[in-house]
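Entry: chain A
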Amino acid sequence: MESAGYNPPQRMMDKRCLAVVLMLVGLIPAAHAANWEQPAGDLAKQIAALAGPGPAKLVIRNESSLAPGEIPLIRRLLERDLRGFGIVTGGNDSATLIRLTLSENLQGGLWVAEVIEGTETRVTMLPVALGAATVSASGPSLTLRRSLVITEPDTVVDAQIFSVGATQRLAVLEPERILIFVRSAAGLSFGGTAAGASNWVEDQRFPIAHTRPFPRDVRGELVAAQDHLFDAYLPGVLCSGTNTGAQLAVACGDSDDPWPIGLTQRAFYNAMRDSFTGVLAPGFGMEVAPFYQASDLARPTGTGLLMGGVDGRVTLIGNNTMKLVAGTSDWGSDFTVIRSECGSGVQVLVSGTGAGSNGDSLRAYEIVGREAIAMSASLPVEGAVMAIHAANGGTGATVIVRRDGPLRYEVWNVSALCN
Partner candidate 1 sequence: MTLRQKMLLMLALTVMGVVAAVGWTGSVRVRHVFEAIDRQQTDMLVGQFQREFNQRASDTADAVRRMANSDVLQRIAFDLSNGGDSARYLTVALPLAQEYRLEYLELVAHDGSIISSLQWTARFGYKEPAIAAAGKPAFLKQEDLPDGTSQIGLFAARAVSGSDPPLYVVGGRQLGAEFLRDFPVPAGTQLLIYRNVSGPFDAHNFAGSNEGLAAADHYRALVDDARSNGNKVERVVYLTRRDEDSMSVTAIPLKAASGDVLAVLVVANSQRSMVEVQRHIRDIAFGIAGLGIIFAVLASLWIAARISRPIEELARAAGQVAAGDWETRVDIRSLDEVGDLARSFNNMTRQLAEQRERLVQTERVAAWRELARRLAHELKNPLMPLQITVENMVRAKKLPKKQFDEVFNESTTTLEEEIENLKTIVGRFSDFSKLPKPQVVEMDAREAVRRVVKLYGPALEEKHIELGTSITAEPLLIMGDSELLHRALSNLVLNAMDAMPEGGTLTVSAVRAKQTARISVADTGTGLTPEECERLFTPYYTTKQHGTGLGLAIVQSVITDHNGKITVESVEDGGARFVIELPLAGTAEA
Partner candidate 2 sequence: MFRRSAISAQWAWLPLLCLTLPAVARTRPHYGGTLRIETQGDPWQMPDGTARRLVLDTLTTVSDAGGAQPALAIRWESQSAAHRWEFWIRPGVYFQDGEALTSDTVAAALTNVCARPVAGMGACPWKTVRGVGPSVVFVSEAPEPDLPELLAQTEFAIARQDSTGAMIGTGPFRVTGFANGALTLTANDDCWSGRPFADAVELRTRRTVRDQWLDLSVGKTDIVEVPPELLRQAQQQHLNVLASRPVDLLALTMEPSGWFASREMRQAAALAVDRTALYNVIFQKQGEVTASLLPQALGGYSFLFSTERDLDRARALRGGATTSALTLGLDTSAADMSATGQLAAERLALNLHEAGFNVQVAALGSHAKAELLLRRVHFEASSPQAALDEMLARFGQNSSVSGTDAASLWQEERGVLNTETVVPLLWLSRAWAVGERVRDLRLSPDGAPLLAGASVEVR
């Protein structure tokens, strides 16, 4: 008996979506480094099965997101492989016309070859995969650099890399499960990715059981634990990930425990409203309004807690005082504090509205006194920033971006480079 269960789509097909938009928007030059050897060879073989040896005219048109610069390479490879099957291309007066259309669909690239001999046209198709990209943006003091870690078709609320011995594992927190990825040297993509990006292969997945429904704007957080690998907080649910040798184990259960929001503070989460209630443990001895986000902010005067309120105001609690931070009108609800070697060494990476209204943006700020001062240019992200979490021990951030058309969630690693 054969069986066909529900399987998540392959990640590779989603990478080209980013490329599509990048190419079309043209904000940042996309850098493809693809290996077209295999598909060119496969297609040549399919064409040879239709055309047979002899002279032929090859016409290629690109109707996909491939960069125009890649077409000559594909042509060379294809012509070479066709010659191997006895098909010599280049003759303008050949009786056989091979028309290759580099197309694509939701599954990825689709190369369509039409072999036209007289009035007869035969068609063969070959599905191919497309590549990904790395983007950066410079600013006055520092440059934000983002690189794609992984793309998921389902909602991602956090993703963190944990070192388990000599290997790194990428834990991706989704509302319904935790996915564990390991690096793959071979990679799934024939084209590979830009420098710095890695390929991750799913290794394990752990469903998250919960008795109460999650809120629609579900949030969550992966936090490194001291006595085990990580804790995963979700509304009303707490999971613990432990290292059991080569494999990880994850245990989940209902929990109303407060979520850690800094080194010392924890906050109770309102599972019905996707925000923190304002009740802190141990707290500052003052009443705190409900807030979305909070992060420790190291300052010369001591560490404060930077909080983004549900009312849109940003406050800084430190030294038993609560101060309203100016210059945050453009801030979104998500931010985290990162460390760098630039400026004061501590910046707040904040989500904001994108310039072209076609997506959000990221920007680094420093809090000077009570004022937030932009330290970088806006780094556009072609989608909605759904969450920002500290990563890499505080030197970077994990940014979750929701992309449409088709819907997918991208996990970006964002770090700051000094100018």
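A word on the picks: all candidates are chains of the complex that A comes from, given by their letters.
Simple rule for what comes next: a contact is a pair of C-beta atoms (placed from the backbone, for glycine too) under 8 Å apart; a residue touches a chain by one contact, two chains touch by 3 or more; residues count from 1.
This is a predicted model, so every value here is computed, not measured.
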(Q) Just to confirm the interface: in this complex, chain A touches which of 1 or 2? (A) 2
Q: Could you please specify the touching residues of chain A with respect to candidate 2 in the complex?
A: 1-6, 9, 13-14, 20-21, 24-25, 59, 61, 63, 99, 101, 103-107, 110, 112, 114, 123-125, 127, 153-154, 176, 211, 213-218, 272-275, 292, 310, 312, 330-334, 351-354, 356-360, 382-386, 402, 404-408
